[in-house]
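Here the complex is missing one protein chain, while the rest keep their positions.
Chain lettering (A, B and C) follows the sequence in which the chains are written, and residue indices restart at 1 in each chain.
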Amino acid sequence: MTGFRTVVVGTGFIGPVHVEALGRAGVQVAGVVGSSPEKSIAASQRLGLPADYKTLDDVLADPTVDCVHLTTPNRYHFDQAKAVLQARKHVVCEKPLAMNSTESAELVRIARDSGRAAAVAYNIRFYPLCHEAAARVRNDSLGSLLHVTGSYVQDWLLKPTDFNWRVLAADGGELRAVADIGTHWLDLIQFISGRRITSVCADLRTVYPTRQRPTGPVQTYSGDTPADVATEPVEITTEDCGAIMLRFADGANGCLWVSQTTAGKKNCLRFELAGSKQSLTWDSQSPNALQLGNRDRPNESLVRDPAAMEPTAAAISSYPGGHNEGFPDTFKQLFRSFYGAIEKGILSDPAPYPTFLDGHHEILLCEAILKSHRQQRWVDVASA
Amino acid sequence: MTGFRTVVVGTGFIGPVHVEALGRAGVQVAGVVGSSPEKSIAASQRLGLPADYKTLDDVLADPTVDCVHLTTPNRYHFDQAKAVLQARKHVVCEKPLAMNSTESAELVRIARDSGRAAAVAYNIRFYPLCHEAAARVRNDSLGSLLHVTGSYVQDWLLKPTDFNWRVLAADGGELRAVADIGTHWLDLIQFISGRRITSVCADLRTVYPTRQRPTGPVQTYSGDTPADVATEPVEITTEDCGAIMLRFADGANGCLWVSQTTAGKKNCLRFELAGSKQSLTWDSQSPNALQLGNRDRPNESLVRDPAAMEPTAAAISSYPGGHNEGFPDTFKQLFRSFYGAIEKGILSDPAPYPTFLDGHHEILLCEAILKSHRQQRWVDVASA
Amino acid sequence: MTGFRTVVVGTGFIGPVHVEALGRAGVQVAGVVGSSPEKSIAASQRLGLPADYKTLDDVLADPTVDCVHLTTPNRYHFDQAKAVLQARKHVVCEKPLAMNSTESAELVRIARDSGRAAAVAYNIRFYPLCHEAAARVRNDSLGSLLHVTGSYVQDWLLKPTDFNWRVLAADGGELRAVADIGTHWLDLIQFISGRRITSVCADLRTVYPTRQRPTGPVQTYSGDTPADVATEPVEITTEDCGAIMLRFADGANGCLWVSQTTAGKKNCLRFELAGSKQSLTWDSQSPNALQLGNRDRPNESLVRDPAAMEPTAAAISSYPGGHNEGFPDTFKQLFRSFYGAIEKGILSDPAPYPTFLDGHHEILLCEAILKSHRQQRWVDVASA
Partner (left out) sequence: MTGFRTVVVGTGFIGPVHVEALGRAGVQVAGVVGSSPEKSIAASQRLGLPADYKTLDDVLADPTVDCVHLTTPNRYHFDQAKAVLQARKHVVCEKPLAMNSTESAELVRIARDSGRAAAVAYNIRFYPLCHEAAARVRNDSLGSLLHVTGSYVQDWLLKPTDFNWRVLAADGGELRAVADIGTHWLDLIQFISGRRITSVCADLRTVYPTRQRPTGPVQTYSGDTPADVATEPVEITTEDCGAIMLRFADGANGCLWVSQTTAGKKNCLRFELAGSKQSLTWDSQSPNALQLGNRDRPNESLVRDPAAMEPTAAAISSYPGGHNEGFPDTFKQLFRSFYGAIEKGILSDPAPYPTFLDGHHEILLCEAILKSHRQQRWVDVASA
């Protein structure tokens, strides 16, 4: 158990994921806060936590709270992150960091001035074999990076009757599939490759310009809207799918496909990094194996195994080879890295966790993607 | 957080796994106990726990402790489980339950008389898709069960220089690969199929009759013995591998292969249950998918997904489809089931967790296997 | 054995593939013709065929020859196909049909006027499960087509020392990876989806602007240039890799990635067709299984099996389920379809084989891709 006391704000799908992972990382969870005092109390009790905080203000007023995790809808991130940092508490914010780059740039400044640690929850980096891939790029196992391709596809918005707050531009932002899942891939690939994407050319598509919104509340990943629920048509401007061609700082190129309308894919992120000596292929559906492609000898399959991985990857893997880890373990490892860094006094870039600067770069990248799509041409990504 | 307070005895590979999983299951871990007071204190501190208990006796004397988990070497299980139950505490014991069926039979009696819940940690049942397989046998998706085959193979004892206390009959028991890993498969298949194995015909083999024992201590899954470690030859009588042909109560048949000398397999349990309508195939290396084999239509792959599974399987799955769960999640779910059952007053068979009676049956089965191997003939399994 | 007599022109990698497949399709191979009379004789003898034809002219002068297969370098296709048709013989031409659309348009006219059958050897269509995919699009198993993505990647040109005539624009054409392998994917997807690609946006890249050319001859797929072979640097303008974003006639979108520099991929074509009811995924490395992705029930794996496939797919599959077919079988089935159609009098579009019109459309598509790349913008594909 570390000495940290943390509060989680947000009680949807991902809030409880943070709560469990904080416990595993040895961080004391002091409570959870929902969108109303009643929800705060109900959620705290449901998760077996004290119900001492009814609102974020309660949390910020308590000097015994060291850190706040924000798992709220995207449009609240800016105000809440700002408030947390100004209360001189560490902060972990779900992605995307903000609704636009004006906000995210300001958050980077505030974080830098605050003397507090500020992370964005790009958890996928914390699959040990993604750290392994990054280590292998750096130790030149791959040779020069030639190109990177991949996709992030899901099927939970396949039907025009599928609905969630994320499909509305006003609540989730003007980009949806790109901002919700594409940004995970883009962050991951830049983390692994160690270089920035500098230009993009995107073509996005709203498969269903109208969706049926239930008049009552809906949960992420809740499956079909029941047949007897009343719905109303609502216009959709956010994209269901799209392609993005990419150029990297050093000349490498690539492309990304994102979709939330691919039947049979529940949550599937894949990448193929091609180097001049070796390629790396990974699929989040089988996260415990990394495929190494070789030209002149058999391809290899590296199984997640602390005894077989590079030190940075072994450090974020708790179980021996053959004992699969999964999605919940990525949050545990992200938080272990985050709080471990704070203990060591690492409060800003470069950091072993995704920082607000990384989150800001993702916002700039998303803005370039949206601009590229609207203007149907290549667009440079602004410098963070 | 439930109201339970638990202490874990044993600080090797699996003890800390219990500690983490108990936390996730909402059970308060009051401490850990090692093989000496010093080890107890060191391990408790390492795991961020209070160091209030130096020995098992300290634990048993504390009326605020509700339950004890035993993750000690096999030869201590009997005495320790007996003591815990006689102290009127619930107990979770790692497999195998005891060194022989005289002991395990007595533990069954003691458990029954104690009015306390007593589980054996057959965690593999708690992969959600293993519960799903059991539900599908029961709802007749498979039709009649025809035959069951499979294997449990590892490679951590591949070399004659690999060593661990488990290879010594005096410490681990006369059977090794069968008792360490085969028993997981045998328990799992009987759980899934809902029927007992009644006769066995085994052929076991000690590939290396002599192994090199380091003069210092060794850890499970610790990889190669370093070249500069002093070793001494020690005679090995326990099996490295073997086949077991099986007959089930209702006429189904099958076979199992176990090995700790299969290069490249870190920890791989596979089964193929063939029914008259459908077959089920599963591999612990890809635990988030269950393959359904069909004669007259395409084969299917059922991905772990609470929205898609039978209720008993959905109940032990915490994350949505596409968000992989793994080995650590099985212990969380086992403990949630165990403590949840206690809260409901379910303290003996039939129970939603593997009971001491199940553990006793496994010991009887292992004894039949050993007898069959020694006499090179079919042997009936004694009734539990 | 049908009554047809055929000659194959070209003795490189693919010529002998045609020879073997013609035999399996029951077509008599009357000889092969190489780039010199000596090569014609040597190749005929090597393949156990009569050596009656030293040049294409010899073949065209022989009225007993019914059909000619052209497997020569791309730049010869136009003249040779024209000559064959003008000699009133049927023709099968390897892809690409010609070096530009002026040529391919003329070939379409000549073919139409000739009263002879004219096919382009897009063999990949003739994997039975690719026909199955096409049938499933047509019978509405997929619902509306939403988007199509995929790739065709190889590694045989990974190193700057890898060389083949195809890398030279003068011999293979200005496009290389797209024209050699991308065109297979583009033809296949249009065949399966039953709709034309109407606009493209491409970004191509020559990873190695200079390659080392051996001063002697080199074979396709010949592996590393031996270290003791003399080489000279040659400037390369054809692309090693690239992305192409796609729009289809009816609004579906998608993207394609091609590369000949992906270590570990020998010859890997993959597609993911997403429909509103089901998705289809296929990988040429495992051509005997088609993955069906479902939203609300388990995903399926359809194994190639005449007893389980749609009639059009079963018709091009010679072996029962579980008896894998492969690359050589696709040519056998293509030729069975081609000669079978001739027997039935089907000499022009629509035809059960890829026609010169299909080949012409591919050329137009490649020209649009090249123009799009050069102008870095979306370009419409000209109508065939």
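The definition used in the following text is that contacts are C-beta pairs under 8 Å (C-beta built on N, C-alpha and C of every residue); 3 or more make two chains touch, one makes a residue touch a chain.
Please read all numbers here as calculations on a predicted model, not as lab measurements.
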Query raised in the report: Which one touches the absent chain: B:V8, B:L129 or B:A274?
Result: B:A274
Report summary line: Given A:S36, A:T102 or A:S301, the residue that touches the chain left out of view is A:S301
Report summary line: Sole touch to the unshown chain from B:A51, B:A169, B:V229 or B:C255: residue B:C255
Query raised in the report: Since one chain has been left out of the picture, which residues of chain C touch it in the full complex?
Result: 1-2, 13, 17, 20, 23-24, 26, 48-49, 154, 221, 223, 265-268, 284-288, 303, 305, 307, 318-329
Query raised in the report: List the chain B residues touching the unshown chain?
Result: 146-147, 149, 151, 153, 155, 158-159, 201, 203, 205, 207, 223-224, 241-243, 245, 247, 253-255, 257, 259, 261-265, 272, 274-279, 281, 291-296, 299, 376-378
**Report entry** Positions on chain A contacted by the hidden chain, ascending
**Finding:** 292, 296-303, 308
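What we mean here is this: only the chains that are shown with their structure count from here on.
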Report task. Using mean Cα positions, find the chain sitting nearest the overall protein centre. Result -> A
Requested in this report: Farthest from chain B by Cα centre, which chain is it? Let me know.
Outcome: C
Report summary line: Taking each chain's centre as the mean of its CA atoms, chain B sits from chain C at a distance in Å of 54
Query raised in the report: Any idea how many Å lie between the Cα centroids of chain A and chain B?
Result: 35
Query raised in the report: Among the residues of chain B, which ones contact at least 2 other chains?
Result: 303
